[in-house]
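Removed from the display is one protein chain of the complex; every other protein chain stays in position.
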Amino acid sequence: MTVALSGKEIAARLAKQFPGSIIEATGNTILVKADSLPEVAAFLKNAPDLSFDYLVSLTAVDYWDYFEVVYRLTSIPRNHSLVLKVRCQGRANLHLPSVTGLWRGADFQEREVYDLFGIAFDGHPNMKRIFMWEGFQGHPLRRDYL
Amino acid sequence: MEVTEKSGFYVYSDVELDKNEGIQIEALKTASQNSIPDPDRWLDEETQRNILLTSLDAILNWARRSSLWPVVCFPACCAFELIATAASRFDISRFGMEVIRASPRQADVMITAGTLTWKMAPNVRRIYEQMAEPKWVIAMGACAISGGTFAQSYSVVPGYNRIIPVDVYIPGCPPRPEALLHGIRMLHNKIAKQSIKQEAGK
Amino acid sequence: MTGVDIAFWILAVVSVVAAVLVVAVRDVFRAALSLILCLLAAAGIYITLSADFVAAVQVLIYVGAISILIILAVVLTRDVQRGSLTNRLKVPAIIVALLFFGAGAYAVLNTPWQVARKAPIEPTTGALAGRLFGEGGYLLSIEIAAVLLLAAIIGAIVLVREK
Amino acid sequence: MVLKAEPFVVNLGPVHPSTHGVFRLRATLDGEVVVNIEPVIGYLHRGIEKLAEGRTYTQNIPFTDRLDYLASMSNNLAYCLAVEKLAGITVPERGDYLRVIMAELQRLASHLIAVGAFLNDCGAFMTPILYMLREREKILDHFEMVSGQRLTYAYMRIGGVSQDIPEEFLPALGKFVAGMPGYIDEYDGLIKENEIFLARTKGVGILPKDLAINISASGPVLRASGVKWDIRKADPYSVYDRFEFDIPTGTAGDCYDRYRVRVEEMRQSVRILQQAMAQIPKGKVRTEIPLTFRPPVGEAYGHVEAPKGELGFYLVSDGSIAPYRFHCRAPSLINLTALRDMMIGWKVADAIIIFGSIDICMGEVDR
Partner (left out) sequence: MAIAGPITYYGTLPQVPPDWPGGFWGHWGTFVGIILVFVLTLVMGFIWVERRGIARFQARVGPNRVGPFGLLQPVADAIKVLLKEDIIPASGDKVVHWLAPVVAFVPVLLIFAVVPFWDGALLADLNIGILYVVAVSSLTTIGIFMAGWGSNNKYSLLGAMRAIAQVVSYEIPLVLSLVAVVLLAGSLSLNDIVRAQNIPFILLQPLGFFIFFLAACAEINRTPFDLLEAESEIVAGFHTEYSGMKFALFYLVEYAEAVAISAIIATLFLSGWRGPLLPPFLWFLLKVFAVFFLIFWVRSTIPRLRVDQVMAFAWKFLLPLAFLNLLITGVQVIVWQGVLPWPVIFVNLAIMVVLIVGWSSFFRLGGGRVEV
């Protein structure tokens, strides 16, 4: 059975390591500041007792005021999981750091989020539309796209 | 050469290429907002054939309907009902149709099995145009007829008849193999009523 | 005029036209095809001379193998449709060609040709083999040529081989 | 000295006999060798995620059918699990057993197509896939018996399955399951030791273990690389913890291993089916819930081991009758990430085989 790690405990550890990086922690989830995402992600991946080596999925949700990008992490050797969330305020010209350097599995999924939500990931090697064609107007999965 | 060297391992093609494709897609989208009328002129046409032409027609139509070679165009779900139709249980090879040609030049009938998106539309159009005359189209499944469940979607073409003229429609989501076989038989009947005179007048 | 004569003239015209096309056509691929036609016509001429073995070998070696090598070379060429545009060696090429033509014409005109009145009826292969490998034949030279070719092939492999 | 030809770009697809749908590879070739590839997808992007936001939870079940249309039952199951997690609905035991039976039958059907299509890509002229379609038809008959459909079943419902199985179902399934190991042996015996098949697949398209994890590969692709990771064991859902089965893994991570893993998984599925048929209890098959219901505000992620890998549904609820966000973690899409690493340096013919060995379904890749 995959153990869902407590977000609060991890958040406490992370707050010690990277002060000011955690916004809140509920249940299995920690909400991370966008700027500190790369360090936190690298720590989660490389810390031996966490070793989140497997990025299950990456997606985004449009909450009108902000976009929330959800990283679902699992550790194959330790069989536990954690959800990482990052918020992205505003509706235009959105940017987030890419995690493709850590988990190559994010490659297509970040492109998908870029295509359907319009959040660009800095550091992604090939940031362009994946499902829709170049020149398509708008980002379909935003709530205001009809 | 469209390959450009970027950082290390990742070598991706130019965005220009995609942009050009995007322009083509948009152009096709604006050009095909109305559906193409079905090619059914023969229904109301006066039949005035002489004996020579009729027997020639008979032979020709017999040959054409007896060896309908489908082209590879299997976008989505219906493809697997088409494959099931080609397989042992239903076996379209009985009608001489097992020669599924990968090259559209050599095919006679396009069985459009699946949802068509605007991104795919120029390619399907191109395949249709690459096919040599005479050619027929069977729209298989709800998506092919009208977009089906996905008709309201932002990226789905509501029916193949926006892009290409369709001869036979087979409803179902997906249609059962029996329905596909029935559609093929209907196409046979349609071919049987064709005349080379119409082709000349086309 | 017998059938052989008619055949000869057709073949001769075809081969000359094809040979001219080889040098006149811009498209390198079509030039290669003309060369193949020329070689085939030559094989036809051998047949009219009752040299059927030579004809078959001509088709097998020249049309079947050499021409394919030429086509492979064509594929490696960059600009096939327009051919080579650098013509700096035009004058020396003409001189060399004229020299060759002169030598060939001289040889043809000064050779005492013997014309057989009758076509050989028995198989030509046996006689040919006897001439080549029999008493007073060219066994040694053929063997040497074979060894030379083998060396050339091995050399080519050594050259192309990746380190 | 290295002879290099001028590289040229070939578009494999979007309509190509062996791209399993409308996938396109923009391949740069140096002679026959693939020097660069770029997958281009989106030719079947139907906007399911957007459409689902406008339908009720129950109405969305048919959409999941059309994601991976080769494994509709597994998709139904994953979606229903996610909704049940979101709304806190429990499933009667018989319903759970029926779900497992359907999911495993679906795995058999999907792997039959996967292996058959893979062998077809190897150039075995249609014969293997036609033999495998023969057995797939039998499986489809069983599905038809319970749902009336051949491809898109919508059999599972939130809180169970739509209706109980007819009386003839279990005897028929028993007969089929008894025969299936023989059929698997037949297919495997036909091709397993074929010298050409071995030469074409062994050592081709190697996906190392580390890379497989790093690119988030899942399903047979991950297991063929030697990672013993199966959601059915790692995070058991439904009643999978009551069955005994093994997780077949490969060692080299090449095309041959992926083939072997699929064949072995079919055997394991047969084992699960036998146990499930023996254990299935009597009773209700569905918890009665209204057609339109309002789950509490929150989010849930339900995942299953689908034939192609980890299939997950991430649902966000805002308390209304329709999901606020409907996201599908599609195994096919993510498995494709490895394509570049596996293909570059191989010949065109190998690229086709490697692609076939991943076993994707475009409905799921593009959604």
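Residue numbering begins at 1 within each chain, and the chains themselves are lettered A, B, C and D in the order written.
Definition applied: a residue touches a chain if its C-beta (ideal position, glycine included) is under 8 Å from a C-beta of that chain, and two chains touch if they have at least 3 such contacts.
As the structure is a prediction and not an experimental result, all values here were calculated from the model.
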Inset, instruction - Tell me the shown chains the invisible chain touches, ordered by label. - result: B, C, D
Inset, instruction - Decide which residue listed in D:Arg134, D:Lys192, D:Lys209 or D:Arg267 touches the omitted chain of the complex. - result: D:Arg134
Legend entry - Contacting the left-out chain in the complete assembly, out of D:Ile89, D:Ala172, D:Ile289 or D:Ala349: D:Ala349
Inset, instruction - May I ask you to list the residues on chain D that touch the chain which is not drawn? - result: 8, 10, 16-18, 29-35, 119-127, 130-131, 134, 191, 194-197, 199-200, 203-204, 344-350, 352
Inset, instruction - Could I get the residues of chain B that touch the absent chain, sorted low to high? - result: 59-60, 62-64, 66-67, 87-88, 91, 93-96, 98, 101-103, 105-106, 108, 130, 132-134
Inset, instruction - Name every residue on chain C in touch with the hidden partner chain. - result: 2-4, 7, 27, 29-30, 33, 36, 47, 50, 52-53, 56-57, 59-60, 63-65, 67-68, 71-72, 75, 118-125
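Criterion: only the chains that are shown with their structure count from here on.
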Inset, instruction - Could you pull out the chain whose C-alpha mean position is farthest off from that of chain C? - result: A
Inset, instruction - Quick one: name the chains whose C-beta contact count is the highest of any pair. - result: B-D
Legend entry - Chain centre separation in whole Å, for chain C relative to chain A (CA means): 71
Legend entry - Where chain A and chain D are represented by their mean Cα positions, the distance between them in whole Å: 25
Legend entry - Junction residues of chain C - those touching two or more other chains: none
Inset, instruction - Could you check chain A for residues that touch two or more other chains and list them? - result: 129, 131-133, 140, 145
Inset, instruction - Write out the stretch or stretches of chain B touching chain D in their complex. - result: 1-3, 9, 11-13, 72-77, 79-81, 83-84, 87-89, 102, 114-115, 117, 119-120, 123-124, 127, 149-150, 152-156, 173-174, 176-177
Inset, instruction - Mind listing the chain D positions that touch chain B in their complex? - result: 7, 9, 14-17, 21-22, 26, 28, 36, 38, 42-48, 50-51, 62-63, 66, 69-70, 113, 129-130, 133-134, 136-137, 140, 150-152, 340, 362-363
Inset, instruction - Note which residues of chain A are touching chain D in the complex, please. - result: 1-2, 53-57, 59, 61-62, 70, 72, 76, 79, 83, 103-109, 112, 116, 129-133, 140-141, 145
